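Only a portion of the chains appears, each positioned as in the full assembly.
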Amino acid sequence: MKPFRLQFKVRDYECDMQGIVNNGVYFNYLEHARHEFLLDQGVNFAELTAAGIHLVVVKAELDYKASLTSGDEFYIEVLPERPSKVRFAFRQTIVRLSDNKPVLTALITGTSLNASGRPYIHSDVDKVFPQT
Amino acid sequence: MKPFRLQFKVRDYECDMQGIVNNGVYFNYLEHARHEFLLDQGVNFAELTAAGIHLVVVKAELDYKASLTSGDEFYIEVLPERPSKVRFAFRQTIVRLSDNKPVLTALITGTSLNASGRPYIHSDVDKVFPQT
C-alpha cells in the first residue's frame, strides 16, 4: 500500500513569538491528516460523531526534530497500525518539502467508543487497521 | 485586476460543539488569505515583521451569512482598498464551493507601524493599495 500523504502550508497565525510554528499546532496538523486519511479509506469522522461513535485519542507520542516557520510547505504521511483488538494507531511523519527533512514523527493511539462510552470498533474502522 | 482567490478546506478541529466552524476561526482564515494575497503582491508579512515593521489590524467588520461545516471547501476573495493615506483595507468574501454561497463578508482595516510604534507605510505596501 502506498502511504497516504497530505500537503500543507504553514499559516502565519500558527507561528508564535519565537517565529516558528507553536508546538501545539502540530497536533492540529496531525489530526487533520488522520481525518483525511480515514476519509480516504471510507471513514467519515464527522458522520461517525453524529452517529454517536466517538474516535478518541488515548496516547500521543511526538518527537520534534526541527521547526517549521512562515511560508514552509510540508506533507504528513500516515500509516495505520493495530496494537490490539480495541486499539488502533497512526504512525505519522511531518516532512518539510524544501529539503525533505523530517520535522516531527508521531505515534497516535486511539480507540472507539459508543454512546455509552464502551469500546466499539465500527466495521469500517476495523477494516482500516488490519490485525496481524 | 482579477481578484485574488485562495482555496481552503475545513479541518475538523476548527469545528466547535455546534458542529460548525467556530466564529473565531474565520478570522484565522481571513488573516491567512490576506497574507497570501500580500505575498502574491510581493509583500512578505514575516520578513516585514523581522524588519521591525508591524502590519496591524485596527478595525474588523464581519457579516456571517451562513455556516461552514466538516468537509466544506471554500475560497476567499481579497480586494484591496485605501480608505486614507495611513490606512489600507481588505474587502474579503468567503464563498462555499458546493453552492457558490457567500458565507461571510468582511472589511478588515489596518495600518503599518515602525519599531517606534509610529505609522510607517513601506513603499511595497503602499503600491498594493493605490490611493484614489
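A and B label the chains in the order they appear, each numbered from 1.
Simple rule for what comes next: a residue touches a chain if its C-beta (ideal position, glycine included) is under 8 Å from a C-beta of that chain, and two chains touch if they have at least 3 such contacts.
Model, not experiment: these values are computed from the prediction.
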Requested in this report: Assuming 2 chains are placed, give the number of copies in the entire complex as this structure defines it.
Outcome: 4
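Methods note: only the chains that are shown with their structure count from here on.
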Report summary line: Two copies, chain A and chain B, superposed on Cα atoms differ by a rotation in degrees, nearest 5, of 180
Report task. Round to the nearest whole Å and give the separation of the Cα centres of chain A and chain B. Result -> 28
Query raised in the report: Can you list the chain A residues touching chain B in their complex?
Result: 11-13, 15, 19, 28, 31-32, 35, 39, 44-46, 49-50, 69-71
